[in-house]
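Left out: one protein chain. Kept in place: all the others.
Presenting chain A:
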Amino acid sequence: MSPANDRDANAFRLRLRAQPALRLDLAGFVPQALGGETPSGVARRALWHGNEQVPIGEFFDVEAMAADGPELVFEGDLSRCDGLGRGLDGGRIRVEGDVGDYVGSGMRAGEIVVTGSAGLLAACEMAGGRLEVGGDVGDYAASALPGDMDGMRGGLFIVRGKAGARFGDRMRRGTAVVFGDAGDFLASRLVAGTIAVAGAVGAHCGYGMRRGTLIFAGPQPEPPPTFVPTGHDVQVIWTLLARSLAVHGGPFAALAAARPRRFVGDLAADGKGEWLLPA
């Protein structure tokens, strides 16, 4: 890198040179922490690689780039890189490729866009901001970290592909939108929040769901015996929800015209959750 290019910046492009031998922990490597840094300074930042700390320059080529605000752009297959955007509190991160586990976990503000797929526990305990995954997400997305009580608790989480099992487990606030299929135990133990799914769902959907809303924009699953229909007019809240989801386009674009059936449950867990079945 020439000294002329090694200037202070608040946005950087990081190109992965080779797959790390072990998992690389990118937690804490967020745009706001790098404001005013130089590319060489960024490259000297230490990351955990397995159980040793190594400079990020060992794995990435770093260059400054022009941007409106704090931003990081990663290029390459980051599927062995975990914790990207963990605790993000502002700024933008873009991954042009796949990413590993825990992407966007605990993020509070800002935006993360992943063009590829994400590993396990994406958006777990996310509290704000916007996370979009262009591909699939693994199990336990939008859920809680092992041992914690609450899953995703705010913000907007968009999955363009498929979701793994236990999506939204213990989620309690925020909106999650899944364009593809969802695995087993979707919205299990859901405390609150909204999950909209355009694809098919696996077994035991809504298991132990306490409150919150599930919207099925595509195939309409058969509600389990612990969910019961309510016969009242829900057009007001439905219109508010449908108009909000319409901005995502695709199968969510025309929901407002539908008149959904509503089921409440899980009756084994207070029964204040709802399924909205518009077709």
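General observations
By our rule, a contact is a pair of C-beta atoms (placed from the backbone, for glycine too) under 8 Å apart; a residue touches a chain by one contact, two chains touch by 3 or more; residues count from 1.
Here is the rule we go by: contacts and distances are computed from a predicted model.
For the omitted chain of this complex, the UniProt record lists the protein as "Formylmethanofuran--tetrahydromethanopterin formyltransferase", which is one of "Cytochrome P450", "STAS domain-containing protein", "HAD family hydrolase" or "Formylmethanofuran--tetrahydromethanopterin formyltransferase". Listed residues A:Gln19, A:Ser40 or A:Thr239: the one in touch with the omitted chain is A:Thr239.
Of the candidate positions A:Arg45, A:Arg94, A:Arg108 or A:Lys272, contact with the unshown chain belongs to A:Lys272.
Contacts to the hidden chain, counted on chain A, fall at residues 173-175, 192-194, 211, 213, 232-237, 239-241, 243-244, 256, 272.
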